[in-house]
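With one protein chain withheld, the remaining protein chains of the complex are depicted in position.
Up next is chain A:
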């Protein structure tokens, strides 16, 4: 919470109304200690105190103004505040403040490993009580975090990017259904539609690669600096799905499978019969599209190419035999 361009008058007043109770409770506080406690810099506290110096019970009457010992502040960098007892307690949470803090904690509870859940829940209960139980005092905001949002991988990647360090990642390659370990020079994270990608130079493959962050199973920041710290992230929004040889596959999607249109890079779509939609996809791996179709079963079919369609039906039949065959108890 350091001073920024967006620092408004209400921001400053909010800060002061939190700072004064702390100062009054301690009598005398070193400027640097106060700054450390509030996670801000001494300059900002000093600026805020100079404002406080101008305010008081009856503006215009010197005797009743809040007293800030400016000599001690400038000389020994010690804060002494007097004549402000009516500001001894912080202002209660506004609905927006209570909501943002409480919902942050609720989101943490959902995401936390089981061993940390208890302490978060305990903290949450205290805050919910202070905010006034459900509804009253809280605005309606709810977050069901995705796996990516709670990923332990993203902070590691961000830290490595900030330090210009290499990262070792374990990556899940769905088209081969394998895990691979590689060392990469990270260049940037980019959001394309609903997915986040890591753009990097891959030392293992000796080439530029983009990794879907939700498929990075683990990441470790290394001490080694990246080979080319000036390298900039590529524009990830176009072109980079097309570096492999691809086949145009046409799918017919029932409404239940329509999300595919938004999730994958569909090159064309046309309305089909009975509320279906026909879409074209550029596909680099037949295995990948077969897996996707099985996941969508039975709400998607392959219109072309025909041998993909036959392969799909065959693989469904092969899977079915596992249940109908006598080697599986049922």
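Going forward, contacts are C-beta pairs under 8 Å (C-beta built on N, C-alpha and C of every residue); 3 or more make two chains touch, one makes a residue touch a chain; residues count from 1.
Simple rule for what comes next: contacts and distances are computed from a predicted model.
Undergrad: Between "ABC transporter permease", "ABC transmembrane type-1 domain-containing protein", "Phosphoribosylformylglycinamidine synthase subunit PurQ" or "Proteasome accessory factor B", choose the name on the UniProt record of the chain that's been left out.
TA: "Proteasome accessory factor B"
Undergrad: Using the touch definition from the top, which of A:13, A:42 or A:183 touches the missing chain?
TA: A:13
Undergrad: Among A:42, A:101, A:183 or A:266, choose the residue that contacts the chain missing from this document, as touch is defined above.
TA: Only one listed residue reaches the unshown chain, and that is A:101.
Undergrad: May I ask which residue of A:72, A:112 or A:266 touches the chain that does not appear here?
TA: A:112
Undergrad: Touching the hidden chain in the complete assembly: which of A:78, A:148, A:266 or A:284 does that?
TA: A:148
Undergrad: Footprint of the hidden chain on chain A, which residues?
TA: Residues touching the hidden chain, for chain A, are 1, 6-22, 25, 37-39, 51-52, 54-59, 86-87, 89-101, 104-105, 107-108, 110-113, 116, 119-120, 122-123, 126-127, 129-130, 135, 139-146, 148-152, 154-155, 172, 174, 177-179, 191, 194, 217, 250, 252, 258, 261-262, 278, 290-292, 294-295, 297-298, 301-306, 309-310, 312-313, 315-323, 327-330.
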